[in-house]
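For this view, one protein chain was removed and the others were kept in their places.
Chain IDs A and B follow the sequence of writing; residue 1 opens each chain.
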Amino acid sequence: MGGQKKIFLIFGLIAVLGLIVLPFFLEGYWIRVITSIFMYAIITAALNIIAGFAGYAAFGNIVFFGIGAYTTAMLMLRVGLYWWVGAIVGGVLASLYAILLGIPILRLRGHYFAIATLGINRATEQIALDWGSFTGGGKGITLPLPQMEINTFYAMIYFIMFGLLAFTVLVNYGIARSRLGYALRAIRENEGAAEASGIFAPRCKIVAWAISAFITGITGGVFAYWFSFIEPATVFDIMIAVKAFVMMMLGGAGTVLGPVLGAFLIELISETVWGKFLTIHMLILGIIMVAIVILMPRGIMEFFRKKFSLAAIWNNIKNQAV
Amino acid sequence: MSLQILLNGIFLGAIYVNIAVGFSLAWGVMDVINVAHGTMIVVGAFVTFACFKAFGLDPFLSLPISMAVLFIIGYGSQKYLLNLVVKVGIFLSLILTFGLDLVIINTLLMIFTGDYRSLTPSYSGSSFQIGSLVIPYVRLAILVICILLTALLQLFLSKTRTGNAIRATSQNRQAAQIVGVDVAKVYSITLGISAALAGACGSLISTIQSFTPFEGGFFIMKAFIICVLGGLGNVWGAIFGGLLLGVVETTGASIFGTGFQEAISAIIMILVLIFLPKGIVGSKYK
Partner (left out) sequence: MSLLEGRNVTRAFGALKAVDAVDFQVREGEILGLIGPNGAGKTTLVNLVTGTYPLTEGEISFKGTPITGLKPAKVSRLGIARTFQIVQPFPGMSVRENVVVGALFGKSGTGRSTKEAFREADRWIDFVHLQDYRNAAVDQINISFRKRMDLAKALAMNPEVLMLDEVMAGLNTKDIEEMITLVKRINQELRISLLVIEHVMKAVMSVCHRVTVLHHGAKIADGSPQEVVRDPRVIEAYLGERYAKARKGSET
């Protein structure tokens, strides 16, 4: 194993161990902050499967989060199921949604697909809003608070999210090395040539989206349990989707660790520096998005592989400009 | 369906046409999906609002001002930002305009705060009647101006040199370059015009509804749906799509109530995307 890889692995291990022991040293607020970072990382890593590997920009991927959240909440409230059963069912429903919609929608070209997913998210959000009798409408769904000491509860959620994140990273890793991974990358790079090579593109894309939806759905379920309250505006919030996209791009779309790194970077910066000033926070996020697109569209991971210098970036820009 | 509802649909449709024409221009010519278009409309509304509050300027008279302001914003954004990534892919432009959208929304938030704003010029609620049809003055004025702007745009694109350059570039960028068209400039002008149209739209809308810096999302959704319905880069498509959507929405609202309206529009868009990927009218003239 190369020297650089070894260093990487050691740092990674330290980071993981650190994260595991953190809850015992931190107070409530920071535990919740880091849990939230984990959640963003999961959503971003799940998005990476369809948008990073396959190259299909599912801008509206957050819809699966909402479906998972609502399924879990309703099953907990109306049927009395355990939260984790609800979350798993939520994940399954979300992937069924992805499969059903994916059959027609994944045939669309790049930007049309992106817009269609936005439309799907919006339509689903509207249905959740308007079907008040079933979903509680704009008032959302309030769940009974969990019966345990509050700090223990938050620590538990911390570990659940951490576990989910680890799972998602493993899934990404597994896909990257598998046949599916090569198929998806081929599809992303040149779908026509991929099909000529014997890849059944529609099937592969749908599988990728279903996996992405499943993970995102479960995360929505955990979120519902965590906050004990969900409403359409929060769980179908397009801003989460956009942030996830930026995080994925910043870290490196299509890599295994990139999306997680990107999520950590952006959320940490957001929380520690601008948490108080919502307006500036959004403004800076916007500027970051613009900067990433222009300066390093392939993300940070690219810099670990190639040399980077300001001159190289400038050259790149000159070549790209109209 | 009563005539009044049809008329209301046309009034609404006129605004939608205006939204779509500007949006579709950028998309059709440069493959730039300007997600910030909706917020640019809002900027227009705020410019008009500011003029009204500060100088008592009639909203319709502030049209040239908002159009000028937005032209500069659009031209600048294209020249210094978008032109750098346009060649790389439609997707990166999309993300960039998302970022731009955030920046603009938050600048507006900082200047104007998130409160709902509205304008009430003296003639606000008045209308006249033809038979049993009620025709609000403001709506009529909006309809007329929208027609005028669309016609002017069409004339500009077909009769002027710059307009022809824009059309040529939209069909084949490299060919246009070879013939000597300054593509970068054409692109900048195109987004400038697109933004100016958004500005005009915003000024007009400010007279009929209240707004906050976040209103853009609503408009951009309409723009997408209309472009999908009417096909891209196509002024006639935008007209058709806009009017169709306006009439469908007012009819739907009169039957079902405003409840599921948005969901229905979004679903229509998805269905059209699936079954008629080129829109109802036809493909881009690319």
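In this section, a contact is a pair of C-beta atoms (placed from the backbone, for glycine too) under 8 Å apart; a residue touches a chain by one contact, two chains touch by 3 or more.
Please read all numbers here as calculations on a predicted model, not as lab measurements.
Student: Relative to the complete complex, which of the depicted chains are touched by the chain excluded from display?
Tutor: A
Student: Touching the left-out chain: which of A:80, A:144 or A:192?
Tutor: A:192
Student: Considering the whole complex rather than only what is displayed, give the residues of subunit A touching the chain that is not shown.
Tutor: 177-179, 182-183, 185-186, 188-190, 192-201
Definition applied: only the chains that are shown with their structure count from here on.
Student: Please give the residue numbers of subunit B that touch subunit A in the complex, ascending.
Tutor: Going by the criterion above, the answer is residues 31, 33, 81, 83-92, 94-96, 98-103, 105-107, 109-110, 173, 183-184, 187, 217, 221, 224-225, 228, 259-260, 262-263, 266-267, 269-270, 273-274, 277.
Student: Going by the contact rule at the top, pick out the subunit A residues touching subunit B in the complex.
Tutor: Going through subunit A, the ones touching subunit B are 57, 104-105, 107-108, 110-112, 114-116, 118-120, 122-123, 126-127, 130, 238, 242, 245-246, 249, 279-280, 282-283, 285-290, 292-294, 297, 317, 320-322.
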